[in-house]
Every structure is written in structure tokens, then in C-alpha cells.
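A single protein chain has been omitted; all remaining protein chains appear in their positions.
== chain A ==
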């Protein structure tokens, strides 16, 4: 009796379970593909157009949609859930369907000339504090900008230096110097942009400066001399003045004639093309070697500094580099190497 009841109970429970599941389970020949991150499902099963025509169209579509939705909802309800402000939310995984981007990924910014140099020399950016102590105002002020500390432009009195012309406007001089600096900075910024975009910018050329160097003067003279209608051909020369450097004149081989010479040239060319050994460009190799050495030195110096400070890797050089680091920097910067000339 008891055994019978147990069996009956089990059967009943099983049936109930099946009944419960039946309302939410859907049978499909092929399983659906889910991308739960996008709440997306795709049903690859073949749809019989016969069924479609026999039933009413809307009802057929709705029943198909219901089955598919049920499957998607089943999938979503399997996800881990949590409670956020009285609502139950399901954590969605990352979307898996590949979709095209809107714009191409951002390109890394091209390093400026200074950044290139700093990298070569192992110079690191130092974070400066925003506020500095202003001795005159006796308060903390911004380092830059409006109401900045130790503002030289705000002084109402400037001592005229002993060597300076007493009638010179010192205030005007200062303002002009500042404007020059800003303009120079802007020009460099534009040059950096041009270099990054690989645009050829014309050189600065000859610019008026207070004191021109010998090179600059020579260039100015040669430019002036060649700036005539006959490109400087009939220009007189001073005694002992060297002939101006002119471009090479192109020379062509005769069209017919020297066969042996031509043959030799062709053979040489073939030899180079055939040879596996790459041609050694000494200038390039030496430059490369020099850069390599510089970089290694910088790396070693940086490592030493880092070791002393007991810091690791890419920390900004907040702490004051002591001793070796500072000295090393100066030594590195001061040393100059003769650049091998082109040949």
C-alpha cells in the first residue's frame, strides 16, 4: 500500500514537472543560434511554405515568433541574476556577433620632434604641481595662466640693465619676446603636424636675425647672385671669391657607339641584382649604430635611476632624480659626435 502510494506520488510529481516544463519548452529540429549579449536569436530551421499558406498568415507568424521568443527568453533566464534597486537584472555576456565599426580605430598620435628626442635620450616627463608659492603675494598661486605666481609681465617697474640703451622700452621688449616665443611654438606645432602627415613644407629660408652666421651670409650672397634674369651667369665675382656651387649637369651616354662600356655596365647591374649580399650604405649604417648606442645608453641610465629610487617601470619621474641620473643626462646631452659626411 505504502509502496504503491510512493510510486504513484513519484509518477504524479514527474508528470507535474513535465507539465510545467511543457508550457515553456519548444521543440525545434535545429537549435537556435543565440547572441545573448545583443538579445539576438536566429532560427535556421526551414519554414514550410505549405504551413504558411494553410494557416492564416498572421497567426502562423505569431506562433513562430512565440516559439522563438520562448527559446530566447529561456536562454536569457539561464544567465546569472542579481538584485538592483528592487529589480532583478541579468548579467549579459559580451556580444558575439561581429558588426562593422562606425569609424576606423584611432591612430596613435605621431611623436613630435621633441618627443622623439626625449625618447632617444631617455628624458621623462616630470609632473609639476599646479600651485606654487608666490613670494611677493605670500600665497599659493597657479603656475600658469591668469593670476599666476611670479608673473613677470605684471611688474610695474623694470630695472634697466647697465648695458642696455636707456631709451629702450623694456616693457615692450618683454612683450615682443613673449610674442616671438608663442609664434615659434606655433610654428613648431605646425611643423610637427606637417611631418606627421608627411607633407613637404618649405624651409624657413633666410630670416632676418640680429647676427647672421657665416653660413647664413654665404647663402644669402649666393641666393642674391643667382637671382638675376640670367640666373647669375654674368655676375661679377670679387677677388678671391670662390665660384658658386652649381648643380651637376646631366651627361648622357652616346646612343650608339661604345658597346663594350655598355656591356660592362649592364653586367655590373646584373651582378648586383643577382647577388644576395645587400649593398652596405655606410652612412646609414653608422647613423644607425650611433642611434642604437644612444638608446642603449639612455636605457641603461634610466634603469640605474629607477633602481636607485626603487621604482618600477613607467612611473613618471616625480621624485627628484639624484646624482647619477642628473649628471648622466648632462653628459649625454653635452657630448657631440661628428656626423659622417655623405659620399
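Methods note: a residue touches a chain if its C-beta (ideal position, glycine included) is under 8 Å from a C-beta of that chain, and two chains touch if they have at least 3 such contacts; residues count from 1.
Following the convention adopted for this analysis, contacts and distances are computed from a predicted model.
From the set "Gamma-secretase subunit PEN-2", "Ribosome production factor 2 homolog", "Proteasome component (PCI) domain" or "Signal peptidase complex subunit 2", the protein name that UniProt assigns to the chain left out of the figure is "Ribosome production factor 2 homolog".
Only one of A:56, A:119, A:179 or A:237 touches the absent chain when the whole complex is considered: A:179. When the full complex is taken into account, the listed residue touching the unshown chain is A:209, out of A:209, A:230 or A:260. Here the missing chain is touched by one residue of A:193, A:285 or A:299, and it is A:193. Summarising the interface, chain A meets the missing chain with residues 19-21, 23-24, 37-47, 49, 52, 58, 61-62, 64-66, 68-70, 72-74, 76-77, 81-82, 84, 87-92, 95, 97-106, 179-180, 183-184, 186-187, 189-190, 193-194, 199, 201, 204, 207-209.
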